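A single protein chain has been omitted from the complex, and every remaining protein chain is retained in its original position.
For clarity, chains are labelled A and B in written order, and residue numbers in each chain start from 1.
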Amino acid sequence: MKKRFLLLAIIMIASLLLGACGPKETPVAPPVEEPVVEEPIVEEPVVEEPVVEEPAPPATTPDATLRIWADDTRSAILAPLAAAFLAEYNVEVIIEEVANIRDQFIIAAPAGEGPDITIVPHDQAGQLVASGLLAPIDLGAKAGDFVDVAVGAFTFDGQLYGMPYATENLAFFYNTDLVDAAPETWDELVVKGIELQDADLVDWGFVLSGTTYDAFPLMTSQGAYIFGRDAEGNWLPNDVGIGGEGMIAAGDLMREWINVGFMSTNTDWDTAHSLFETGEVPWLMAGPWALDRIRAAGVPYAIADFPDGGAPFLGVQGFIVNALSENQLLAQAFLTEFVATPEIMYELYEAGNRPPAYIPALELVTDEDMAAFGSAGVNAMPMPALAEMGSVWQAWGDAFSLIIQGELSPADALSNAQNQILELIGGALAGMVNVPGSWQAAAGCPADWAPDCEVTALTEVDGLYVGTFTIPAGSYEAKVALDGSWAVNYGVDGIADGDNYTFELAEDGEVTFTYDPATNILTIDVP
Amino acid sequence: MSELTKKTKKPRSMTQQRRLGIIIRWVIAVFLIFFSVFPLLWIISASLNPTGTLATARLIPQNPGFKNFQDLVGNPTFPFFRWFWNSVKITTITTILTLSLTTMAAYAFSRFRFAGRTTMLKAILLIQVFPNLLSIVALFLILTQFGNIIPSLGLNTHLGLIIVYLGGAMGMNIWLMKGYMDTIPRDIDESAHVDGASDWQIFWRLILPLLRPILVVIGILSFIGTYGDFIVARTLLKTTELYTIMVGLQIYTSGMFSQKWGIFAAGALISALPIMVIYLVLQDQIVGGLTQGAVKG
Partner (left out) sequence: MDSSRERLSKTAKKVHFELSAILRFALLAVADIGLIWFITQLMINGFFEVAVVLIIIVIFNTYVFLAPKAYPLRWMAVGLSALLLFAIFPIIYTSYVAFTNYGDGHLLTKVQALDQIQRELYLPEEGRAFEWIAYRSEDGEYLLWIKDAAGNTNLARQTDADEEDHILEVIPGENGIGELDEAGAPVAIEGFTRLNRILATTDTNLTRIKFGDPEKTIQVRSPSEAAELLPRYLYNEDEDTFTDQVTGIVYFERQGTYTSQQGRTLTPGFRAGVGFENFENFLTNPALRGPLAIILTWNFAFAFLSVFLTFALGLAISILYGDPNFPGKKILRSLLIIPYTIPSLITILIWRGILNENIGIVNTVLRDLINFSPNWTTNQWWAKAAVLIVNLWLGYPYFMLVTSGALQSIPSDIYEAAEVDGARGWNKFWNITLPLLLVAVGPLLIASFIYNFNNFNLIYVFIQGGPPIPGASTRAGYTDILISYVYNLAFEGGRGVNYGFASAISIVIFIFIALMALAQFKFTNMWEEVSENV
């Protein structure tokens, strides 16, 4: 019996406590026992039930239903829209809170169970576009109302695939009690930092809150990059800059700072933020997501550009439309007419603290911090929306961990990381240089135009790739392809995805291909 | 009672020894409790910490308060108590069904000899350990198709989720149950057989009552397993109202750099209550010594 009482007491106390905690004006969620007693489990047709409770169910059935996946902060803002949309256009909007949107989306969408609209960062959108899951979006009359770089981030192959709504990048926070102005250069930062350390005002002159994304502005100021870009701004997935001079320079700089006790070897995110918030480090490279906690900590701060013009990564959040949705037009109309308004965009900004990508909303933002974030992100580099980026993070992070822990020299750690990344990207055929074309079958390949055929792979001789093959008379076409796939290929004049080379043989003979990796040009010597 | 009388008869030194044993055991227990409860204090601290971070050096946050709990239960779009109820409902049904399937299957494995018996037992173990990262996709596929024909059995239904969970009923717990049954002497059933009892009667009247400790253990294991699942549930359930507590809480951790750990910690604490309560109430059934006499049979 005692047991029963104890149990009852626990439940009662718990529900009392919880009930008492609820804000008075909103109705407290129904107590545990109440709602479900008679509910037969078998019937759960809740899919069709409107999620929003406020309006009485309309007399007529809705003309259409839009399903939106959003995370907790954004769903709260979109939910009131649902009622308005239903009232005005008799279209029901169902908002579903989903964690790990991308992972869920790639399972549900191909099965025809995906939402009509969801929100993803632009670097995830690239893969979704390649998989055919995103519908192109036409912003119509509002096309000019969005920040260019944000629109650019969601543009793939010249086609817009998302309606951007917020941008995010790191900025340089400094403690205004400790320093008057942000340092213009890293040298200046070191001088000031050491002064503060000598005066015993701070524990550390500098801390990093991570080894990759969070340290990127320091790296870019030394000339580092991740992937190269061609003249039109397209990413070059085989031009990896992790082992480049800029990265090594950044690593050397960190080593130097650690050796003199200026920089902490701890790169934990929470640790770094705590140090800044408690005034134990005078500055920090941090994102808008840290604003809430930094403000709550009460440390006097200001936000500035990075020393030496360091550039952070730029992330863009945007609404996307499911390409397998029946309601693509409606989804677009909902986004462009209902979401792309100064009010909604401003609310989204207030909930997320990210500068809006929608200019009329951006103009409403008076917060100085947001302006400072914008300024620090002027030269920000959009996060490469490349699948190959997935191969980079860990190897890159590991390399800097090893550098910071002093296990390897920056040059060794980064060139090793570079090799790891290239092998991952290339897969089993990494490093293969091939000359796929209409001549391959004649040379012993299973098929023509096979970039993975090992028979026709070129071999390296003194920095050039060379191969000689006997081919019957005829006229042929060919191209250069790297790593056994078409992902990276060069045509005439070494142009990526360019036109085919052509060559003719009057009679059977030996043809020599020579590829120069410096210029990406192929020379074909015909007898 | 007899045990008690026996004890009083024992010499004094035995009682002293016993007392010493208890003291030593309590000293060890203090260390163990410290080890087990220590992280919990941090979760409590996180749940009271309005800034919602997990890694803090201070056990008592700067401005402790119930804000996280308020946010958790007071959010109109996130019906926390509804999730709580959904979880309790789904988990209870699943546990009862799993328990009956497990026990019956284990009875067959323990009491009958049939072709493929050991192979099946081994297969059950192997199936459980398949590194099945794609099973989610397959389960999604099955329920999508089921739902096309019988909507109440499809995606986004509790019934669908429950039947998916039943796929795990033939799991490792069968081994545990069978092992336990194997230690119940077979003479019990044989003599009952001679008396004309059917297999079902033996199972129901004779064996089942002896299984109480292990039934409770497996019940708790199955309850915790189902209750804590969010990977299957979050893929199959999409309407906020239908979420289980783990799926719901997970929403708070989804934002990159904006995880609301404070609210999550508050929710985790509340969600741990049913399991604690169940264990508190049922643990006597596991080690109450109720069955020991009976097993001697």
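Descriptive notes on the structure:
The working rule: a residue touches a chain if its C-beta (ideal position, glycine included) is under 8 Å from a C-beta of that chain, and two chains touch if they have at least 3 such contacts.
Just so we're clear, the structure is a prediction, and the values are computed from it rather than from any experiment.
Here one chain is not drawn; of A:L253, A:I425, A:L458 or A:I471, the residue touching it is A:I425. Remark: the omitted chain is touched by one listed residue; of A:V149, A:L236, A:L324 or A:I524 this is A:L324. Although one chain is not drawn, its touching partners on subunit B can still be listed: residues 22, 25-26, 28-29, 32-33, 35-40, 42-43, 46, 54-57, 59, 101-102, 104-105, 107-109, 112, 114, 117-118, 121-122, 124-135, 137-139, 141-142, 145-146, 148-150, 163-164, 166-170, 172, 175-176, 178-180, 182-185, 196, 213-214, 216-218, 220-221, 224, 228, 230, 246, 249-250, 253, 261, 264-265, 268-269, 271-272, 275-276, 279-280, 283-284, 286-289, 291-292, 295-296. For subunit A, the residues touching the chain absent from view are 63-64, 88-89, 91, 106, 109-110, 127, 129-133, 137-138, 140-141, 264-266, 268, 270-271, 274, 323-324, 326-330, 332-334, 336-337, 387-388, 390-391, 393-395, 398-399, 401-402, 405, 407-408, 412-413, 416-417, 419-420, 423-425, 427-428, 430, 436-438, 448-449, 451, 477, 479, 481, 486-487, 489, 491, 497, 499-500.
One rule holds in what follows: only the chains that are shown with their structure count from here on.
Centroids of subunit A and subunit B (each the mean of its C-alpha atoms) stand 38 Å apart. Residues of subunit A that touch subunit B in their complex: 3, 6-7, 10-11, 14, 17-19, 21-23, 26-32, 35-36, 41-47, 49, 51, 71-73, 75-76, 79, 94-101, 104, 107-108, 111-113, 121, 268, 270-271, 274, 287, 289-290, 292-293, 296-297, 352. Within the complex, the subunit B residues that touch subunit A are 50-51, 53-57, 66, 69-70, 73-82, 84-85, 88-89, 93, 136-137, 140-141, 144, 151-152, 155-159, 162, 234-235, 238-243, 247-248, 250-258, 260, 270, 273, 277, 280-281.
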